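Here it is, the structure in full.
Shown here: the complex without one of its protein chains, the others still in place.
Think of it as A and B in the order they're written, each chain with its own count starting at 1.
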Amino acid sequence: MHLDPFELHEPATVEEALELAGTLSGKFDYLAGGTDLLPNYKMHINLRPHLISLERVSELRGVSSNRIGAMTRLAEVEESPDLSRAYPGVAEAVREVATPLVRASGTVGGNLLLETRCFFFNQTYPWRQSLGFCLKADGDRCHVVPQKERCYATFSGDLAPALAALEAEVEVAGPSGRRRMPVEHLYNAAGDGILRLSLVPGEIVVAIHFPESARRARSAYTKLRVRPSFDFPELGVAAAVWGAAEAPEKVRLAIGGLETYPRRFDEDTDALAGAPLTDARVRTVAEAVTRRVRPVHNTFLPPDYRRRMTEVFVRRTLSRVRAPNGSVAA
Amino acid sequence: MASEASPYRLLGTRIPYIEGPLKVSGRAEYTDDLTRPNLLVGRLLRSPWPHARLRSIDVSAARKMPGVAAVLTGEKYPTTFGVLPITHDETALAVGKTRYIGDILAAVAASDELSAERALAAIQVDAEVLPEYSDPHVGLGAVAEPIHSRGLNGSNIQKEVHQHFGDVDAAFAEAAHTVRVRGTFAGVTHAFTEPLVTMAEATPDGRLTVWSATQVPHYLHRALSEVLGIPLHRIRVLKPEVGGGFGGKSDPLPHEIVCAALALETGRPVKMLLDREDVFLTNHGRHPTQNDLRVAADAEGHLLAYDLSAVIDGGAWSSFGTVTTYYNGVLAMGPYRVPNFRYHGRRVYTTKPPSGAMRAHGGTNVRYTIETALDELAEKLGMSPFELRMKNALPPNSTTITQFRITSTSFLACLKAARERSGFDEKFRKLPYGRGIGLGCGFYISGSNSPIHFTPKMPQCTVHLKADMDGGIAVHCMQADIGQGSNTLLAAIVAEVLGVQLERVHVVPVDSDVSPVDIGSYSSRVTFMMGNAARQASERLLALLLAAAHELTGYPAKQLRVREERYEVAHRPEVGVSYLEALHKAMEHSGALQASGAYTSPPMGGTHKGARAGTAPAYSFAAYVAEASVDAETGFFAVEKVWAAFDCGRPLNRLAVEGQIEGSIHMGLGQFMGESMNYRGSRLLNPSLLEYKIPTPQQMPEVEVLLVGADDPEGPFGAKEAGEGPLVAILPAVGNALYDAVGVRFYDLPVTPDKVWKGIERRRAEGTPWKGT
Partner (left out) sequence: MASRPLRTRVNGTALERTVPDERILLDLLREDLRLTGTKRGCDLGTCGCCTVLLDGRPTLSCLTLARSAEGREVTTIEGVTPAEGLHPVQRAFVERGATQCGFCTPGFILTSVALLRDHPHPSREEVARAISGNLCRCTGYTKIIEAVLAVGGGK
C-alpha cells in the first residue's frame, strides 16, 4: 500500500508549526507518531496535501511527574516509573494501547486526538466506494444509523478516560495563543463522530498537566476488548478516588470506547463522596451510568453486550480503587 | 512417549529446519523478495457489486495513462479453471458477470503502484446489478438469478450429496438414547502472514516463467497452461519460500493467472502483490456451515447411528467445494465405529468470497458437532466421556461402513495418555464453578487417496536424487514446503537411508523444469507420500553405492551395513568403505548417480457414488483435553492448558510435529474464540488483521504434546500425518470444557465473550444451577 504524494513540513517550534498551519489552513494534518493517521492515509481516508510533522518540536517532548509532552511516545510513558507510581490508572491505560510496536511510535497527543472509529469508515477506498461513502469521509449518509444525519463513530482512545478521571488538563497552542482545559473538554459532547473535537483548526496539543491532587488519587483503568493486544477498546472505564476509604472526598469516572467522545459521569459520582464505597453504592452508580450510555453497532462486539459490560466494568474498576487495599466492608 | 529406542539415526529426533538459518537471518527468499530487470507492477480492479451482469468495461482512458503498460479484462481469457477438474467454474477475470464483492474485473500493469492505481480509477464499468444471495438457505430453492448456470434446478446449489449406509431409521427406532444438535460455524480464513504474491515473465524464447506463493505448484502449472493456452513444457513454475498456506494457497488463484497474462501482454516481468484486504477477499477459507446432527446409542453407550445434514456456504466459486461437501459427511466416520450413517450435504453458491480448503478441511466443523454431541450423550448416559469413546473406538485393521480402510490406530493410547496426564477423572465436574475440563477427539486423512490428476494411475509424488563428485546429494521434488518442514523431512529421509550427514543433502527449490511432479501440500499428504517416494529413491541410490562398496570390499551388498558416512561389513565392522569412496567408485561406471522413487497410493474404497472421498492410505487420531476458566460476569474465558495426545504413527521430526500441533491448537482456538469472516449481507466487514481476531501469545495455553502413535504399516518409517489432524480436536475440547465450567453448551462458533455471557445469563434466568451456582 502506498501513500499518495504529500509535502512534509518539519517545524522545530510550536510557533513555526502554527505559522505553517496558518498558511496551509484546511490543507494539512499534523503528524505525530503516525500510527493512526498513516493507516487512514494508506486507505485513502480524508487525505490532505500537506503533513506538518511535530517530531522535531522539542517543546512537545519530555515526561515529568506532572507533565507529559504531547509528542511523548506511549512506550516512554510506560517505561517511566515515576508516572506509573503516581498515576496507576494512566499506566494501566497506556499498557493496554494497541501493541508494544505501536506504542513505540504512537504518542500521547496522537492518542488523545485519534480518529473516531467505525466498521464502515476504517476501510480502504474501494471498500467504502463499493458500499457508498459515508458522512465521515467523502459521502452523505450513515450506514450505522441511516435515519439520522449524524456520525456515530466511536471514540477509541485509551488514555483520555484515564486522564479525565484524574482531572488532568491539556495545554493547547493555537493561532490566538495558549490555553489549558480539562482533558474531557478537548471533545465536543454536542458534536458527533465527525465534529468530535473542540479544538479550533490549527491548534496543537502541547502537553498534559496533572494537578497536584492527581497524585493523591487512587486510579485504575479497565479495558474491554476481544484480545489482550492489538484491539481498540470496545469499552474503557477509568476511575479515580480521593480520600479515605470510609469517606472519600471525591470519585471520578470516565468512559471511552462506547460513544463518540470520552465521557465523565460527575453527576453520578458526586453522590459518592463522603460515605464508604460499599458494594451497594458502587453498584448503584454502575447501574445509573449503564442506563445512560448508548453504544451503537459499529465495532466488533454487539452494543448491547458493551452496554451491559459497562455496569460490570464500572463496578470492578471502582472496587479496585475504593480503598487502598481494594476492599471495603459492605 | 514411544518408549523403545529409535532404530533410526536421524528420524525421530528433533531436527531443526535445514533452511532455518536463512529464515532467521532474513535471507530466505519469498516471492516478493525477488525482482527482475524492467519489472512492472500489477494491480487489480475488483467488483464493488456482489452480483452484477457486466455490460461494458471501458479501459481506453486507463490505457493512455502515464506509466501504464497494459490493461486487461476478462474476455481475452474466458477459459474456465478450478482446482477440481469436474468443477471448472472460475475465470481469471470476470467474464459476463461478477459474483462477489472482490471478483476481478480488470487488471493493470504499470511502472509503479501509484500509476497502476490511477489507471484502475480511470476504468469505467457499466453493470446491471443482480440480486445478491448472501444466505445459502435462500439458494436451496430456485432463485431469480442463479449465481452460476450449473446450480441444480435453478437453485444456487453447487453440490448435493445423499448417502445412506445401513438403516438409520431402524437404528433410531431401537435407540435407548438420542441426541440432536445444530452446530453453526462462521467462515474462517487462513490469514497466513505472507500475502498472496506472484511474479511472472514472458521471454522472447516463447517461455513463460512464474514465481508464486503457492502450495500447489503443479496445479498452478496446469491452470496456467489451460487458461493461457500454452503447453505445459513452455511454462516454468517456481515456488520460492512460502510464508504459510494452510490451504489458502492450494487452489490455482486468479491473480496468479492474471499476473502471467499481464506478463504475456507486455513482454515484461510483472509482479503482483496483493494487499491484505485482497487476501481476505480471495479467501478460499473454511466454509460457513450449519450441521444438523442426530446421534443414536444403545443403553450401554454403543453408537448406533449418525443422521447428519449440512448446509454449506460456498461463496462465489466451487474451489474444493465438492470435496468439502463429501468430507463434511464422511469425515464423521472416525475415530468411532458407526454402524449406520445417513448424510445429506448441500454446498450452496453465495455472492460472497469463495470458500475452499483450510487446514483440516471438511473435518473441523463436523468434528465439533460430533464431539460436543457425544459429550451430551455421555452426560445422558451418566458415563465418562472417555468411557464412551473407548467403547466405540474403531479398532486397528478395520473397515468403516463407508469402506474406509483403517490400518493403524493408536486412538486408545491417545485417550489413555490424555486422560492420565490431565488428571481428567479427578477434575471432571469437580472443579469449582467457572473452571472446567473437556475432552475432544479427532481423526483425519493422511493424504487423500485420489490425486487430482490426468490419470489416477500416475504417481502422486516422484523424487529424484543426484549424487555427484562433490559428495553432495541434490534432491528434486515438487512438494511444496510452506513452513511445515517438508524440505527438512525430505533431506532427513535421504540422509537416513544413505547414512550421510544431513548437510550433504540439498533440497533444490521447486522448479517445474527440474522437479518431478508432486501434487502439492494439501490433504496432509506430503509426509506420507513424499516420504515413501523419497525412501524408495534413496534405497535405489543406496543400492548403487552398496554395489560399489561390494566391488571395493569384496563382500556382497547384503552383508553390508549403513553407518554414518560409511558402509561396513556387518560381522566385520573394521572392513568397510566411506560413503565418498563408494560414491566415487560407483561413478566410474555412470558418472553422477541418479535414482528416482515414486509413490502411488494403493487401490481402496467402495463403489458407491463419492466412494473415493475420504479414502486415505492412513488416518491420524487425536484425543485432547483442555482446561479452561470462565469469568462468568463478562463471558471472557481462558484456556489454561491443553494435553494433546496425537497418533501420527512414528513422528519423524519431533520438533516439526510439536510445532504442527501447537500451531494447530492456536489456529483451532482462533476459530473457537473469535475468528470469523463477518458479513453484512455479502459484504465482508473485517478484511484486516486488526478486526479478524487471531489469538495473541497471551491467549495461547500451555500445551503438553503426547505422541503415542505406533508405526503405521505403510507410512514411511511408520509415519502418518501431523499437519491437519492436530487442529480438529481442540475446538470441541474447549467447548466441552466450557460446558464443564459453566453448564452451557456452545454450538455457534466463534464463541465470543458476549455469547458466553449470554449463555450464562440464560442459564441463570432458567434457574438451573450448575456446580452449586
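Basically, a contact is a pair of C-beta atoms (placed from the backbone, for glycine too) under 8 Å apart; a residue touches a chain by one contact, two chains touch by 3 or more.
Just so you know, these numbers come straight off a predicted model, no measurement behind them.
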{"item": "Omitted chain - touching chains that are shown", "value": "A, B"}
{"item": "Candidates A:228, A:243 or A:302 - the one touching the absent chain", "value": "A:228"}
{"item": "Option touching the unshown chain, where B:330, B:388, B:474 or B:656 are the choices", "value": "B:656"}
{"item": "Options B:183, B:485 or B:614, residue touching the unrepresented chain", "value": "B:485"}
{"item": "Residue of B:90, B:103, B:132 or B:194 touching the missing chain in the full complex", "value": "B:194"}
{"item": "Residues of chain A (touch criterion as defined above) contacting the omitted chain", "value": "1-8, 10, 31, 33-35, 38-39, 42, 51, 53, 55, 75, 98-102, 104-105, 228-230"}
{"item": "Absent chain, residues of chain B that touch it", "value": "14, 16-17, 19-30, 32-33, 35, 190-195, 241-246, 273, 275-276, 482-485, 655-656, 658-659, 662-667, 688-690, 694, 696-698, 700, 703"}
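Simple rule for what comes next: only the chains that are shown with their structure count from here on.
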{"item": "Inter-centroid spacing, chain B versus chain A (mean Cα positions, whole Å)", "value": "42"}
{"item": "Complex interface listing, chain A residues touching chain B", "value": "1-2, 4-5, 119, 122-124, 126-127, 129-131, 224, 226-231, 300-302, 305, 308-309, 312"}
{"item": "Touching residues on chain B, where the partner in the complex is chain A", "value": "46-49, 101, 113-114, 117, 275, 277, 633-634, 674, 678, 683, 685-688, 690-691, 693, 695-696, 698-699, 752-754, 757-758"}
